[in-house]
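Omission of a single protein chain aside, the complex is shown with its protein chains in their original locations.
This part shows chain A:
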Amino acid sequence: MTTSTVQGSPVKALIVEDTPVHALILSTILRKFHCEITVAENGNEAVQLFLEGKKFDIIFCDKEMPVMSGPEAIEKIRALGESHVKIVGVSAGYDLEQSFMSAGADIFLPKPMKFDVVGPIIQEVMNKKNNSMV
């Protein structure tokens, strides 16, 4: 899949990541798919964005972060009724997948992230978004 095949209104992506390098790399990947990007440095910031009424189509969420971890933030976001947003748990430990999925994540991707797996995920979110607007 190439970036040129992604069409429709831009996907609103939230990156929840305390490591600046990870956030920069993932932001760059998502920009290539024309996503609108917001970055939160920890789980609490992410939850606050939803409490402020912000809406996102997809969240890429790290696990270990200061203030609030990824799984805890995901639980709280889902508890706010945000069932539609696709949540991708991202972490370096394969054994951490269960903690993300139990919290309500849809997908788990190990770090370091393989860039070619992001495109199909974004396309799926975009298709769902555009179909819901018809």
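FYI, contacts are C-beta pairs under 8 Å (C-beta built on N, C-alpha and C of every residue); 3 or more make two chains touch, one makes a residue touch a chain; residues count from 1.
Definition applied: contacts and distances are computed from a predicted model.
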Inset, instruction - Have a look at "Histidine-containing phosphotransfer protein", "Gamma-secretase subunit APH-1", "SUMO-activating enzyme subunit 1" or "Actin-related protein 2/3 complex subunit" and point out the UniProt protein name belonging to the hidden chain. - result: "Histidine-containing phosphotransfer protein"
Inset, instruction - Consider the whole complex, including the chain that is not shown, and state which of A:22, A:78 or A:128 touches that chain. - result: A:22
Legend entry - Residues of chain A in contact with the chain not shown: 18-22, 24-25, 28-29, 32, 64, 92, 111-112, 114-115
